[in-house]
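Structure provided below as structure tokens; questions to follow.
Only one protein chain is missing from this complex, and each of the others stays in its spot.
Letters are used for the chains, namely A and B, taken in the order the chains are written, and counting of residues starts over at 1 for each.
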Amino acid sequence: MERREFLKRAGATCIAVVGSALGAVWLHDSRSGAEYFRDSKSKKTKSLKSYRVNRMKGAVDMAIVRGKDPDKMMRAGLGEMGGIGSFVQKGDVVVIKPNVAFDRPPALGATTNPDVLKAVARLCQEAGARKIIVADNPINQPEGCFFKSGIQQAAEEVGAEVMLPRPSAFALTKIDGEVLSTWLMFYRPLEQATKVIGVAPCKDHNLCSASMTMKNWYGLLGGRRNQFHQQIHDVIADFSHMMKPTFVVLDATRVLMQNGPTGGRLSDVSEMNTLVIGTDMVAVDTYGYTLFGRDPDKLGYLRKAEARGLGSTKWKEQNWREVLAG
Amino acid sequence: MRRKRRGFIRGRISRTETVISCMLLLLIAGIGIAIYAKGQIYDPNLFSLNQFALSNTRSVSAQPDRLVPPEDEGSKPSPAMDAPVPSPSGPLDGLAPAGWKTLGNVSQFTADTLFEKIDGRAEQYLDYKFVRLTCVSLVNEQDKSQFIDIYVFDMGKPAQAFGVFSVERSDGLPAIALGREGYRAEASYFFWKGRYYVQVLASNKGTKLAQVGLSVAGTLEKRLNDNGEPIWGLTALPETDRIPGTVQYFVTDAMSLDFMKDTYIAQYRKGGAKVMAFLSKQSSPDAAVKTLTSYEAYLKKFGKVIGKQETDIYTSVTGDMGGTFDVVFRKGRLIGGVSMVENQSVAEKAALDLLAVLRDKD
Partner (left out) sequence: MRITHIRLVSQIFFIGLFLFFTFITQFGYLKGYPVSLFLEADPLVAIATAITTHTLYRGLLWSLVILIPTFLLGRFFCNWICPYGTLHQFIGWLFDNRSVKERIESNRYRKVFALKYYILIGLLVAAVFGSLQIGLLDPICLFFRSVTVSVLPAIDMATGWIYVQPFVHQFAWLVGFLLFFFVSMNLVIPRFFCRVVCPLGATLGLLSRFSLWRIERDEKKCDSCNLCLQRCEGASDPHTALRKSECVVCFHCIDDCPHAALSFKMLPPLSHEVTLPDLNRRRAIFAGLTGLLFFPFSRSSGDLTKNFKKEIMRPPGAVAEPEFLERCVKCDQCIRVCPTNVLQPALFEAGVEGIWAPIMNMKMGYCELNCTLCGQTCPTGAIQKISIAQKLGLGEFAKLGLVRTGTAFFDRGRCLPWSMDTPCVVCQEVCPISPKAIFSREAEITNRWGKKVKLTRPYVDPTLCNGCGICEHECPVKDLRAIRVTAVGETRSQERSLLLK
């Protein structure tokens, strides 16, 4: 036989032998069971940055606004705190995190008032924000929730982008809390964000007594978050460690006084026509709790967060204003 | 039957074919023998619980709050069932079971008088900073030829007790759950607990004698206190792949090297190979540098240094001792490595694994 053909065939065999041997050694995984499980526990995680802004000395950090027009109320409140310009600048990508957890119309007070959302978004646009993203991971069906709560329409009216919680938008994120170390988070909105604003309704809650601005961040988490209820107050305190927003708005235009967090009857809701804007979530929630006629000293997660240095319940001793707006 | 035998079968078998056939037969036989041999080598811990791990179940460790409601004001869960047993005054008093009696009195020996009791063996105990020996003999009243000698060596510190226990222990003896670690040789029992090293020595073999010895050893063990002080080497040497019962602590002359003092040695099973690893905490980083230099000199003298690596965290030297490989490293004031490993890459990987585990423990 020709030498060339011989070399070609023998060469092919050689390559097959050497190739398979090398491939096998390269792919070889000799980890013991202990190592395998340790490796699978240490997965790559994302981190969250702080979205807080530097505040001038003596600036007003909390504004309690009374009124009937959310747009005027937001302007008045933020005006006391230094104006939207001290929070949002030209070119910012702002993520507004409302509560769209339930498939309810706005009048039932279980979700963020769409007019409040629009007011916040408009102010951000005036300050020069490049993009506004509205995002939440509801408990009920996402499409139904965004539509029936009016948030979808509100976002469209102001030209904000609604991001729905698709599985690919989640990533394992480092939280480093006392209970939660890492958790699956709705991360995609935060990837591009430079500022984050929480807009939470003020609701009674059957387990933790009240759902306000600290609890609002539950809506950014995914996975088996139905386990949080086993240690709810520590977990809510962890939320205020996890997320450091630019500012938060406690939407108390309608307050769900009982049968929360879902509500269901108009008689559960009280029109209080109030907004509380602040940079310290613990302070805002302390005031908000009094709207139910309850004693903030008894609210577990407030005490825990304050003990961990994540905020202060003594808002009265800080710089705050009460405003009346049209 | 319609089946017919076929007519033709090839007659001439070439020489090549015969030779190859013979070789294949030998190969098949070889495979059979190899499989049988492999069948006899196995880690008995596959079928039972590693005694080291059991030691974790001893103390009442801090239990996390179990089933406590979220608003945890006050109510703590009730403590677990086991609490340490208080020890009476004289541990060797009244140990004789029914049908046995104490021969003579309980005697004690110090460092100065130890040799009177155990002659030349005293030197080893003195190396391990021996403090006091308390001993007594029990004899069987029915059969005076059966007796049990009990030796309780107070070695001052748990590490020293462990050390002398580990160097006296031979391979392959069945482990016994006495003290922190123990084993049985025929009808005699050896264990260490806290700073005590105990030998319960029987005069002859036999199941009955072994049972008596075990009950005596068990009673004695409960009377001895253990302050729970951990042994640095036992935790510093990684447990993964470690062959149980092989850790030894040498005060001096570890691996027959005079410059290796205060060294822990353990055998590991890495894949199919056995690897001996060693670890020593020197008095200072400078002392460690000195020891490493001595080791390197030893490698050069009796073999070849084939590799050296220096980073700002560690220095390591690889030596070819003619058929086996040693890898020794220094990290801070720790000296460690592997010795007499047949395969170079296995040796280097094992040494790196050991180094990696030490990262936080300097």
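Quick notes on this structure:
Keep this in mind: a residue touches a chain if its C-beta (ideal position, glycine included) is under 8 Å from a C-beta of that chain, and two chains touch if they have at least 3 such contacts.
Just so it is clear, the structure is predicted and the values come from calculations on it, not from any experiment.
Every shown chain that the unseen chain touches in the whole complex is listed here: A, B. If you put the hidden chain back, the residue from A:Leu27, A:Met56, A:Ala307 or A:Leu324 that touches it is A:Leu27. Interface with the hidden chain, as seen from subunit B, comprises residues 1-4, 6-10, 12-13, 17-18, 20-22, 24-25, 28, 31-32, 35, 38-43, 45-50, 52-57, 64, 66-67, 80-81, 238-240.
Subunit A residues in contact with the hidden partner, per the touch definition given at the top, are 1, 5-6, 9-10, 12-13, 16-17, 20-21, 23-25, 27-30, 32-34, 36-38, 40-41, 179, 223-224, 227-228, 230-231, 235.
The rule is short, and it goes like this: only the chains that are shown with their structure count from here on.
The geometric centre of subunit A is 54 Å away from that of subunit B, both derived from CA atoms. Partner subunit B is touched in their complex by these residues of subunit A: 30, 32, 34-35, 230-234, 300. Subunit B contributes residues 70-71, 240-241, 271 to its touches with subunit A in the complex.
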